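With one protein chain held back, the other chains of the complex are shown just where they sit.
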Amino acid sequence: MRRLMVLASTLLFIVSACGGSAPGAAPGGGDTGVKVPSKETTPAGKIVFWHAMSGVNGDAVARIVKDFNASQSKITVEAIFQGTYDDALTKLNTALTSNSGPALMQVFDIGQRFMVDSGEVVQMQGFIDRDKFDTSDFEPAVLNYYKVQDKLYSMPFNSSSAILYYNKEAFKEVGLDPEKAPATFDDVLAYAKKLTKKDAGGATVRYGFGPSIYGWLFEQWLAVSGGYFADNGNGRDAKATKVMFNDEKGKAILDWWKAGFDAGAFYNPGVDNDGAANAFNAGKTAMYVESTARLRGHINSTQGKFTVGTGRYPKPANAPADGGNIIGGASVYIMSGRPAEEQQAAWEFVKFITSPAVQAQWQSDTGYYPVRKAAYNEGPSKEWATKYPQFLTAVDQIRTAPQNRKTNGAVLGVFAEARRRIQTAIESVLLGKSSTQQALDSAATDMNAAIEKYNKTTK
Amino acid sequence: MSAVGARTLGSARGGAKVARRGRLPLRPIGVYALLVLASVLVAFPLLLALSYSFMSEAQITSYPPPILPAGLRLDNYDRVFNTIPIGRYLLNSFVVSGLVVAGQLVTSSLAAFAFAFLAFRGRDLLFFVFLSTLMIPWEATIIPNYMTIRDLGWIDTYQALAVPFMATAFGTFLLRQSFLQIPLQLRDAAVIDGASSFQFFSQVILPLSRPALSTVAVYGFLSTWNQYFWPLLVTNQTLMRTTQVGIVQLRFEETLRWGFVMAGVIMVAAPTLALLVLGQRQLVRGLTAGAVKG
Partner (left out) sequence: MKSVAVPARGGQPCARGAAGDSIAVVVMAWTPRERRSFGTALLYLAPSLLLFTAFVFVPLGRTIYLSLFFTTPTGRLSVFAGLDQYTELFTSTVFRSGLLATTLFVLYAVPVGIAIALILGVLANQRIRGINIFRTLLSSTIAVSAAVGSLIWLLLFNPSLGLLNFVLSRLGLPGPNWLNETGLAIVSLSIATIWLMLGFNLIVLLAGLQGVPEELYEAARMDGAGGLLLFRRITVPLMGPFLFFLLVVDTIQLLQAFTQVHVLTRGGPVDSTRTLVYSIYLDAFQNFQFGFASAQALVLFLIVLALTVIQFTVIERRIHYQ
């Protein structure tokens, strides 16, 4: 009884005196002793796969999973859509320490460092070495992107490249050659001015160019300009300690973007990539840049309205030879928190989704290009290439890019945050809140602080 | 959130009953015209959603933007049924809201009974402790609560969605006010009958307080049904999502297919709109006493 009385009268005391959990040990970085299950492990009967593919690409994932489940009787894969790449990663973080995570997780390109540092993944390299899985015909650019200190932590699954989309009918309308896409920043600006159309009241009914404020596009432009995103070889030689995007190369990108926007020739769909795609489909913009992964969606949505043209990603006129596009997309990770049987089953599924036949199907369903070359010999891929020859230009763009630290892209623990921060910087430039240099410098200051904090807490 | 305000409103309304109800005198025809206009404007977004849910993608992207569908096309509803487990989402929302309502009725009626009928030391202090929970926004404690649920292994469970909301200071307050209206003679009669306090509570007080209990129930149901932030955090599996999380997920998953999204929106909005029509009186009473939404 006495204890109960005390409990009542000291509730408020609890509030002030009671702490939470004691500081726990931070999980170690990459090479923790997470073991690959032995080859004899029986695969689990059911595994969960989280992904971030929406729209027609989501349908394509569903198709792959269905085919896998039908192709054998031992393993059933359940695919769950967890929102955008960002949201999916948030969800994963939510699930990591509870028992509700997936066995296989699709994480976007820039989530790499975070996944490695989380200490929650089984190195894909372990499975590859154990089964002598042949990766020799994988696209080198893709392998180079996903290798951290020469080891694959994840398996590349959906790879894309940023390309230019344009409306061929709009080109014809204003007397531009519909078979010739603009190649440089200056071309894009000149074309965009030509393509911009106003109504009698002076309101713009069509903008020449309408890229969304998407940090990935900036990263691509920085790489084709021959710039580094972060120090220490883009974080590949050693953990990055600061960002480097606020140099004259980064500034040139924003200056150009701002000039087009101020001229009323560039449309601003905001940070919403789908909004940018919507605007292009609706004919509100005549050109825009996005991932090849959008190709199938655009072809479906614009049928009967206009022909979609594609071109190489535009670059500054003075772009150096060592610059080039970084691959985009995502890879899949096998999570160490799940039982060995599930890991084993996940590996079976990983082998399936990277098989040439599946990759070819995936390509024609979505617009992602196959991660391995053998896929191009498969039926669906060949048909696709005949039908949409421009697509191969996008692949060439990756194949012909020099392979170096700049074009392999940055590896950064706080990359998702950096991408959002860059987006804010671009917004503030376009909306006239700050100059290009100020915006980039302020983003760099914030990100350097975030990197310092990240390195301090992960060791 | 607003127990004090609730009391204020209660007394204001009570006092008003003495006087004849007052109205600002306005011309009837003008009033009708204005009412129709206002109602159309307020209901317009919902009507538009309904209209879009019947449209094809081609019609939606045509210019000028259409207002009425070309016909009663049910393809979008069909697709909602076939591509997302909307029935399961609705079931989850019903189960969770039902659990919260049941929990809140039990905990708040018990507590309100103690505050209204039992004399004990520290009653005022404890009542203050209850009320103080109204001053702590859920978002201020959401991180530790999320960690608690995670560490308990409750992610993707009904208890994660329901248990944290099973006690309600607002409901306790409302029921206490209602209990205090019950004449003390009843209590004396019960004591003479030799009823224990619990029998008195369960056999006399509860049956007499049905209106107030239903107000707490409707209010608890609606606010749980409409939750988004918390279910978003603590559910990962498709099958554990509530309607609100499921519907917003649709926005990201099917972003270029607006007809489809609107069909989902209509299906999710329908149950609460029905509740508005059916339980309007309880709802109005509960909400006038101070509501929380969002």
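Letters A and B mark the chains in the order given here, with residues in each chain numbered from 1 onward.
Simple rule for what comes next: contacts are C-beta pairs under 8 Å (C-beta built on N, C-alpha and C of every residue); 3 or more make two chains touch, one makes a residue touch a chain.
For clarity, every value in this text was computed on a predicted model and none was experimentally measured.
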Absent-chain contact - pick from B:71, B:87 or B:144: B:144
Options B:65, B:87 or B:211, residue touching the unrepresented chain: B:65
Selected residue (touches chain absent from view) among B:74, B:106 or B:239: B:106
Residue ranges of chain A at the interface with the undisplayed chain: 1-27, 86, 90, 93-94, 96-97, 114, 117-118, 120, 201-203, 213, 268-272, 275, 278-279, 282, 284, 413-414, 416-417, 420, 423-424, 427-428, 431, 433, 442, 446, 450, 453-454, 456-458
Positions on chain B where the hidden chain makes contact: 1-2, 4-5, 7-9, 11-13, 15-16, 19-26, 28, 31-32, 34-35, 38-39, 42-43, 45-46, 48-49, 52, 60-61, 64-65, 67, 106-108, 110-111, 113-114, 118-123, 126, 129-130, 133-145, 147-148, 150-152, 163-164, 166-167, 169, 172, 197, 222, 225-226, 228-229, 233, 244-245, 247-248, 251, 258, 261-262, 265, 268-269, 272-273, 275-277, 280, 283-284, 287-288, 290-294
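Everything that follows uses one rule, which is that only the chains that are shown with their structure count from here on.
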Touch list for chain A against partner chain B, complex: 5, 8-9, 11-12, 20-21, 48, 50, 54-55, 58, 80-84, 87, 91, 94-95, 97-101, 274, 277-278, 281-282, 297, 301
Partner chain A, residues of chain B touching it in the complex: 57, 61, 63, 122, 125-126, 129, 144, 146-147, 150-151, 153-156, 233-234, 236-238, 249, 252-257
